[in-house]
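Removed: one protein chain of the complex. Kept in place: all other protein chains.
Order as written gives the chain letters A and B; numbering starts at 1 within each chain.
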Amino acid sequence: MSKTFLGKMSAAAIAITATATILAGCTNNSAGTSASGSNDKPVSGGTLIFARGGDAGNIVPTEAGGNDSIFVVEQMFDTLLTPSKDGTKLEPSLATDYKQSDDQLSWTFNLRKDVKFSDGTNMTAKDVVFSIKTASDPDLPFGFVNEGIKNVEAVDDYTVKIITKSPWAPLPSDVALFSNAIVPANYGGKSLKEFEKNPVGTGPFMFKEWKKGQSLSLVKNPHYWKANRPYLDGVTFTTVGEDNTRLMQVRGGQAHVDEGPSFTTLDSVKKDSSVNVLTFGSSQTDYLIMSNKSKPFKDQHVRAAVGHSVDKESIIKAVLNGNGTPANSFLAPTIWGYDKNQKVREYDLDKAKEELKKSAYPNGFDTTIEVVAGDSGQQTTAQIVQESLKKIGINAKIVTKDDSAAGNDRVNGTYDMAFTLSTTDISDPDELVKFVAVESGGANAMRTFFPDEKITKWASEAAAATDNDKRLDLYSKIQTEFNEQQPLVPLYYSPNIYITSKKLHDFAVNEETGAYLLTDAWIEK
Amino acid sequence: MTGKQVKPKEYDPARIRMFSGCALLLVTLLVCFIVPILIHADPYAQDVANGLRSPYAEHIMGTDALGRDIFARLLYGGQTDLIVAMVAVIAPLILGTFLGASGGYYGGWLDTLIMRIADVISAFPFYVLAIALVFVIGNGMGSVFTAIAIVSWVPYCRLVRAEASRIKNLDFISAAKMGNLSDLRIIINHVMPNVMHQALTYAVTDASANIGVIVTLSYFGMGLVPPQPDWGQMLSEGQQYFANGDYYLIFFPALAIIIASFAFSLIGEGLNVDKETR
């Protein structure tokens, strides 16, 4: 969500756009406000123009990486189960129901019998077997998700059995992940490269055309299994890197959706009656991370001192224009397993000084805060943190690097303090917990490289446990321990904000994964 | 010949331009360096609760998102930007002069090599190379200096080279050589005086251009590192708040940038005239 360097580059066209007029000929956009009784009945037709900051990279389920790709994949492909809109449970999708075996080592899924791919062929168990087996290759970006899977078998044409290596509670959530979406067996006889050029799935929309870096067009899938859906004739994702150009396009009627508007412009946008500002919950949590490879931060008292020096309220005001809540856990409230009773260190410079006195650096030390060039949010946060740290004797210099170089430093742990964030794609906390809190969990505990044996042990116990209360208890213990050790400071939870045209109705995004929910969306005539 | 020859006047417009440029620069420098001491301005003091306030009695230019005084930041930003702009002139001048003199004087493969490198540098879009260099070296004042040095030595090099290769075949140089005058002495005594004026004009123009480079780099988040105040960064921070109608955030830094570069341009214009009227 952070503004990229390029976004910043274009920032001159800035909010300027907010009150500007639009391309000639496209100005007749007031219909939305006049038709107040327009919440009538959904009507079919129309192509949704969806302006986003970045383009998709790869739109085959197993190959997709960033959200810009994933959210497009989810329009063309379905998974066996799908997270409910609020992220609290799983709902049937291509599978009608599922059940774990008594020995807890296999799961049986019953498939819908009326599902066709967009090319008209029937979807059966062999497609599911192929898809999930393909997605389990550990070389794939999200291959690790399937590490608990031992084998996938077709019981009959419409029944699939997934066998796990050990009892594995997150399995239903795992198969609900986009990377396990169902593609035709053997890609319908095509090579992966050919399939990438014209992917075929069971989702509400199907591939039409892709001008890389500019626009990606999908059209309605005529064979879609949900009756009378989608309402839209198609969706075109356009890539508009500049925040304010996107906003201007929605105001001018050239686009229906602006993804990721700048928080700083929201005040004025909210006063504009020609657009809607939609706020959805999200799993996004921003962190101040401290590298365990940087000597001072090996000291728990130093980390605690930093924890007491972070003024989250000020950060939220300055960065999010107030649109956020202080974080009290590395898990977001929308994630199952989040413990709302967690306590984190409050902003208190006296306590920070006390902690620092107890550390190996009672008189402070020199260190750095790394920020991504052009990311104004990180820059602002860094300056606020820097100012507080200075008051307790820690002299932090701000270092700016571009996205790629900063990413490298995080991956290698070669930084002192830095910023990062997490979102989740799965409704089960297993992935995120291992990712953020477990040093051996694939991301070196959110690149802090902080090893915590207790957390590691609890995390694997929680993955194997089938009793939900027991799992909740374990996740709660993990959060407490993590907050105590505090290799990272969870900063704030921020919502997903979309600015949409008044003509667009019933547009939503999943509050946990952020996936666009376009099946029910419709455009007023 | 056209009957429009300039009559000797009481005043010379070129001089006036130059002096007004110098005066403007001096005033700007004085304001940036003296005023902060007088008013005890603190460009770093944060007060987030009082952030984003348009100009009022306590903060005559308003406050930024972190509640810092924009006037104070503007003055301290001027200190950095002006000093960097002027100091950054030195390295390319020395580098370009050295390379140009060696190339022109000795000729041969050395000359070819130097001039090809100069061609390569000129073939790059200026800002692209500067930005790429800052990527490689990392942010901060040092890399801004280095990037400017690498990008802008070429004109000096061409200038000095032309002069050096012109004089090296002149009779008196051969005589001087025979008289055991070292190459360095010849270059200093016979090449430098002839190119000094032009090089100085370039340098002043460069100082003006350097302000542009510094603020443009900072504007794109690649230049000076926060919280060090800098006009480019102030502009880019301010632009986020346009939509809310907070023009004051960009008005003052933009004005400062224009005044400072104008001062340098005026001096350059003034210097340039001698050459034009021959």
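For this structure, a couple of remarks:
FYI, contacts are C-beta pairs under 8 Å (C-beta built on N, C-alpha and C of every residue); 3 or more make two chains touch, one makes a residue touch a chain.
We take it that contacts and distances are computed from a predicted model.
Taken from the listed names "Formate hydrogenlyase", "Hydrogenase 4 subunit B", "MBOAT family protein" or "Dipeptide/oligopeptide/nickel ABC transporter permease", the protein name that UniProt assigns to the chain not shown is "Dipeptide/oligopeptide/nickel ABC transporter permease".
Judged over the whole assembly, touch between the missing chain and the shown ones holds for A, B. Only one residue from B:63, B:146 or B:239 touches the chain missing from this view: B:239.
Per the touch definition above, the residue from B:44, B:106, B:127 or B:248 contacting the chain not shown is B:127. Across B:46, B:80, B:97 or B:261, the residue that sits in touch with the chain not pictured is B:261. The residue from A:42, A:92, A:407 or A:451 that touches the chain not shown here is A:407.
Among B:48, B:86, B:101 or B:211, the one in contact with the hidden chain is B:211. Touching residues on chain B toward the chain that is not drawn are 1-2, 4, 6, 13, 17, 21, 116-117, 119-120, 122-128, 131-133, 135-136, 208, 211-212, 215-216, 219, 235, 239, 247, 250, 254, 257-258, 260-262, 264-266, 268-269, 276.
Although one chain is not shown, part of chain A still touches it, namely residues 4-6, 9-10, 12-13, 16-17, 19-25, 57-58, 65-66, 138-144, 196, 211-214, 240-242, 244-245, 248-249, 252, 254, 401-405, 407-411, 420, 435, 442-443, 447.
Following the convention adopted for this analysis, only the chains that are shown with their structure count from here on.
Computed centre separation for the pair chain A/chain B is 45 angstrom, with centres defined by C-alpha atoms.
Interface of chain B with chain A (complex): residues 44, 46, 48-49, 51, 65-66, 135, 138-139, 220-222, 225-227, 236-237, 239-245. Remark: chain A residues 5, 8-9, 11-12, 14-19, 244, 247, 262, 264-265, 267-269, 311, 314, 317-318, 373-376, 379-380, 382-384, 386-387, 397-402, 405 touch chain B in the complex.
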